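Removed from the display is one protein chain of the complex; every other protein chain stays in position.
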Amino acid sequence: MRQLDEYMHDHPVTPRTRDEKDAVVNRLKRIEGQVRGIQKMVEEDRYCVDILVQISAINAALKKVGFSVAERHTKHCVSDAVQTGKGHEAIDELMEVLKQFSK
Amino acid sequence: MRQLDEYMHDHPVTPRTRDEKDAVVNRLKRIEGQVRGIQKMVEEDRYCVDILVQISAINAALKKVGFSVAERHTKHCVSDAVQTGKGHEAIDELMEVLKQFSK
Amino acid sequence: MRQLDEYMHDHPVTPRTRDEKDAVVNRLKRIEGQVRGIQKMVEEDRYCVDILVQISAINAALKKVGFSVAERHTKHCVSDAVQTGKGHEAIDELMEVLKQFSK
Partner (left out) sequence: MRQLDEYMHDHPVTPRTRDEKDAVVNRLKRIEGQVRGIQKMVEEDRYCVDILVQISAINAALKKVGFSVAERHTKHCVSDAVQTGKGHEAIDELMEVLKQFSK
């Protein structure tokens, strides 16, 4: 993995546009706010099940961000790797991280 | 579900101790910091796979918090409900939220 | 865990009725058939994505069976344990297996 990682870092990847960055960061800011919201719920001794529902919602939101990052990664970095004959390494790496992700 | 919810809210549940609150809130603060960390990674155009690894780590941490909340809920609220003949409703509610959680 | 396990095995639990057994076994038979169906799809060189959709469907069906087993377990074995002062051990065991389950 390290090897590909170095390969990837050595080769310029399509950098995210301002709009792309904003879209991801805004979603993460919303998630950050939700995490703060749960802290408040705990402090106020709110009903456990309501807290669990909120945690599930954050998990779902994080997975959504993750998949949008994975999609962009596959459309840019992995596709570039495929076209320069480095596809297998890039795909092994992608699958590895998606496995972790689906836990 | 509403019905049980009302039942639960009407009956005093064992409130969380200061230590219990601190333990959960501290874990959530750490998660909040991790979410902010990903925002920075996106801004700095860091490698997508590194970002995905971080998102997986947050998901795992959130699940851990969720299970500790669910465990306490079961040991207190659900157990109380069992002992006062309201067990089935409380267990249905618990299973419902854990299903959502395991997605 | 062993300790509780022995406790559980030593104490008579409400045995499943014929109907309860049939309901679970029938769902498992359907799942078994789906697993055989995928073997056929692989043999016939069917499109990978169609195979993946089928695998997802089986996973969802298995989770559903699992949650129905967990629900019954909580309504019977765990509730009995709560009422005889062995609740915490039974709940720890339940949470442990649900954690594995939500991976």
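Per-chain numbering from 1; labels A, B and C assigned in written order.
FYI, contacts are C-beta pairs under 8 Å (C-beta built on N, C-alpha and C of every residue); 3 or more make two chains touch, one makes a residue touch a chain.
Just so you know, these numbers come straight off a predicted model, no measurement behind them.
Taking every chain of the complex into account, the absent chain touches A, C. Listed by residue number, the positions of chain C touching the unshown chain are 5, 8-9, 13, 15-16, 21, 24-25, 28-29, 31-32, 35-36, 38-39, 42-43, 45, 47-49, 51-53, 55-56, 58-60, 62-63, 65-66, 69-70, 72-73, 77, 93-94, 97-98, 100-101, 103.
Contact between chain A and the absent chain runs through residues 63, 67, 70-71, 74-75, 79, 82-83, 87-88, 91-92, 94-95, 98-99, 101-102.
In this text, only the chains that are shown with their structure count from here on.
Separating the CA-averaged centres of chain A and chain B is a span of 21 Å. Between chain B and chain C the centroid-to-centroid distance comes to 22 Å (mean Cα coordinates, whole Å).
For the pair chain A and chain C, the distance between C-alpha centroids works out to 30 Å. In chain C, no position touches at least two other chains.
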